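The complex appears here minus one protein chain, its other protein chains still in place.
The first chain written gets the first letter, and so on, giving A and B; residue counts start at 1 in each chain.
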Amino acid sequence: MVSAPRRRYELTQSQKLMVFILAMSLYGISNMFSELIPEIKLGPIEIKVEYFAFIPLTLCILFNPLYAALGASFGEVIFGELLLGQFGGLGELEKFIEFTLAMYIAGLLVSDPRNRKQLALASFVAVGIDQMLSAIVDISKVWFGIEELEAVPGIPESIVLIEGLSFLNAMVITGILFSLLPTLFLVPRLYGKIEPLLGMKPRDSRVQVSFGKLMTPRLLITSILFVFIGVTGEFLSEADINIAVWEPEFLEQYGSGFMWVSVAAAALVLIVTLYAAVRAKSKNSQSTEGSQI
Amino acid sequence: MNSHRNDSRKEGPLAAAPIIELQEVNFQYPGAEVMALSHIHLTILRGEFIAIAGTNGSGKSTLCKCLNGLIPNYYVGDLSGYVQVAGLIAENESVSSLSRKVAYVFQDFENQLVRPTVYDEACFAPLNYGFADYRERADRALAMLGLESLSDQWIWQLSGGQKHLTALAGALSLDPDIIIVDEPVAQLDPYHARLIYDKLKLLNEQYGKTIIVIEHHTEFIADYCSKVVLMDSGTIRWVKPVQEALSSVEELEALHILPPQVTLAIRETEEQQRPDGIYPVTIPQAVDYYRTRLPLFPLQSIDEDAHAAKVSVPSIQSPATTLVQFDNVSYGYKTITRTLHPVLRGIELAIHEGDRIALVGNNGAGKSTLLKLISGIRRPNDGLLTVCGHLTKHTSPETLSDYVSYIYQNPEEMFIEDTVRKDVEYFLKARSSEDYRPFVDEVLERLRLTPLQDRDGRLLSGGQQRRATLAIGLAMQPSVMLLDEPTASLDASSRREMTAMLNQLQGRVKATVIATHDMQLVAEWANRVIVMHNGQIALDTDQQSLFGHTAVLELAGLIAPQIAQLSLALGLRPPSLSVKHFADRIRKLMGQHRSQEEADSIASH
Partner (left out) sequence: MQAIKQSMLDKLSVEQIKIELMRTAFGRQSVLLSRFDPRILIVWYSFFAVAPWFFHNKTILLGMLVPMAVLTLSSKVSPLVLIIMGIGLVSEIMYILFGSLLFGGSLEAVWPLATLTVKILIISLASIAVFSSMDPEKLSDALLSMGMPAQFSFGVSYGYRMLPILIEEYHNLIHSFRLRGRSPRDKDFLRWRSLVYMGKIAVCAFYPLILNTAKRTRTTVEALEVRGFTYALISPDAKRLKLAYLRVKPLDFVFLGCSALYMIALLALGRIFVL
């Protein structure tokens, strides 16, 4: 089975609370600002700042990624939505899950905060996963929302194109300007300096990352990718159009049901991994901090 | 409205059992080499008002955190010894059970407030501890401190003093036996600090609470406390009644604690040391003292010599260049109801070359706003403001920074780089100055920052932080230097040092404006004093005559230095601004008096 990530370093109850509160307030406030930054629209391509991804990412890298990621997502909901009177109900839930997952995985990827390659990778992974997941949700909304999608030509391709463009935009604008560059700037500066302010020891980079530890984030990324590709493919095939790559021969043999199986399997792996990860964390935290955190 | 319901049960024999008892307490932070507390023995009785004094790092806060269980439950470390608090043996208790007996108001109390409104804040702790009557408790706590009228206010709308009281109410709602307040004077102006102390006194006298303050401002200790615990490097040096404690002048000064000015003055003017070593420590005591010794009391003579000998003031009569000109300037900000809240109204002011202006007035009078207008980060709504030939309305802060440097009240907001040196260089680098390194070296050296230049500003001590911000300002080579509360929350020695540094600015800048509550600084440094009240200039004068305007002082919530208050109480006009000056005057008067007596006795013979 999937091995859950082991603790990287010990954290007391109140230190977890500190990381949580820190991530919440900082990302929350940045989120308020990014909500208000005007976007430049050039036709369907919007050049806009999705979010200040570097803040939660930096904290996920420097501290316990789970608490930092959860804190940041809470911060977004609280500052960016609730306090501004823009709470979107269930829509927030999906954003919450996407974002927490993305930041958590990206944070896990970095074993040495001084390694710039790892930082760069994490910056793109964080934005990439988040955008991919939200693309999946968007696509499925159209899929559910339009009856007999195959009867309407052009729409599926159109959605994929738009989602693709927005994905690219996010990767370039947010990924480079608001994730990669600031993270490379901030993490090395903060590493070793911010931890004593919270009464903690800096993360020890000399700890060898075990196979099990590396396995989990990779597995997560792979499964997310799989779900993404699966959903897109299934979506397009439902609409009865075939893009060359997405017409494997076995599809004819086994029917399109096969694709569903693979999507379901990937989703299952994802859920189980996450569950195991959260369980392992909360077991360590003596569960005084509430059931989810 | 003040409820006295609790009085009856608190009025029992107060002196009986010790409410706090520590025996042979030792504590060491993990990884630290020295003991944070060693061999602590301390007994505090119910109803006492205790001051814990000592230098930074002497273990004052550590000691107090042992009392509410934060040590060793929150700060893990090796704690040994016996700690008894309000009948509980600390060893067997948790933070939550001890905290119900011991209230704690932190030094940075702003961060202690976690709720949006005052009422919520007062409810928070009793609600957490599951007291069904949490609303009554909150109401009671607010009533004790006279905060009822504020209960629906948002915390962010409160002034510093009100926030401190709210933090106190939040702690008081648990109905604790002991209240610990960590350095109330540090973050407040003297006027509000006095208000806080008055409330603490009330809690002590009317409600029988045991009060412990961590404090090194001896005027406050003298006026309010009954006993002093002096700490030095993790040990208790002594516990003495307040008058005896504050008379130990040499010992206090050796630990960088400034004794009350009146005590110093009396020691200066007395011919020989007293055998019991006990001196007056408060103004009323000192007045009584001089009343018996100076028969001409109250002294009416205007001491002309002293007036002439005041701190040298460069004459402003010469046609000095005007650097900053306010022409009927008004400023207000938009509130959340979209109305304009006026902060400054019709300001007319000219700042000339050679000015050393102290800008004084209570909170909300508009001092900081005035500075921000000059720096260009705020723009007047009305009127014209010219700074070194530029109309600020049409000039970016970046351009104005070639002429003006503005030093924030909170140094941490000025450290934008990761080392002090980089912060000092930032301005020069942004302007790609030619070879700025030797100049930066010189500035750092002058402010004794060379050994600290590679550290992050916010990790320095309070005094070092202030010096670093001053260096940042100096490196900008400004014509006008603006400082907002440069001596706030500094201990006596850092304050003295800062004043010396400010005196060094002369010659480097053309004019300096300091917004401050520190009347000592005003007395020792300024050559022009501007009193602000309600967004207007109430008085524009020199510092010597300032303390004579008692009505204006009262209006603006200013408290003159102790020595000036003493001089006025004795009838000395203009008031002395330093202990030395006061002592000289008194000695001269005594001498005159003596020679007069001698002359009289000779004549009568």
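The rule is simple: a contact is a pair of C-beta atoms (placed from the backbone, for glycine too) under 8 Å apart; a residue touches a chain by one contact, two chains touch by 3 or more.
What you see is a predicted model, and the numbers here were worked out from it, not measured in a lab.
Asks: Where does the absent chain touch, in terms of which shown chains it meets?
Replies: Checking the complete complex, the chain left out touches A, B.
Asks: I'm checking contacts with the chain that's been left out. Which of A:Met24, A:Ala106 or A:Leu119 qualifies?
Replies: A:Met24
Asks: Touching the hidden chain in the complete assembly: which of B:Arg458, B:Arg508 or B:His549 does that?
Replies: In the full complex, the listed residue that touches the missing chain is B:Arg458.
Asks: Could you tell which one of B:Tyr197, B:Phe427, B:Trp525 or B:Phe582 touches the chain left off the display?
Replies: Answer from the full complex: B:Phe427 touches the omitted chain.
Asks: List the subunit B residues touching the unshown chain?
Replies: Interface with the chain not displayed, on the subunit B side: 68, 70, 74, 95-96, 99, 104, 106, 108, 110-116, 120, 124-125, 127-132, 134, 154-156, 170-171, 333-338, 375-377, 379, 393-394, 396-398, 401, 405-406, 408, 410, 412-416, 418, 426-427, 430-431, 456, 458, 472, 476.
Asks: For subunit A, which residues reach the chain that was dropped from this view?
Replies: 13-14, 17-18, 20-22, 24-26, 28-30, 32-33, 36, 38, 41, 44, 52, 54-55, 58-59, 74-75, 78-79, 82-91, 141-142, 144-149, 151-155, 157-159, 161-162, 177-178, 181-182, 185-186, 189-190, 193-194, 197-199, 288-293
Please note the rule applied: only the chains that are shown with their structure count from here on.
Asks: Could you tell me the distance, in whole angstrom, between the mean C-alpha positions of subunit A and subunit B?
Replies: Once rounded, the distance between the two centres reads 48 Å.
Asks: What part of subunit A is in contact with subunit B in the complex they form?
Replies: Residue positions touching the partner: 12, 14, 189, 193, 199.
Asks: Looking at the complex, which residues from subunit B come into contact with subunit A?
Replies: Per the stated touch rule, the residues are 74-76, 418, 456, 459.
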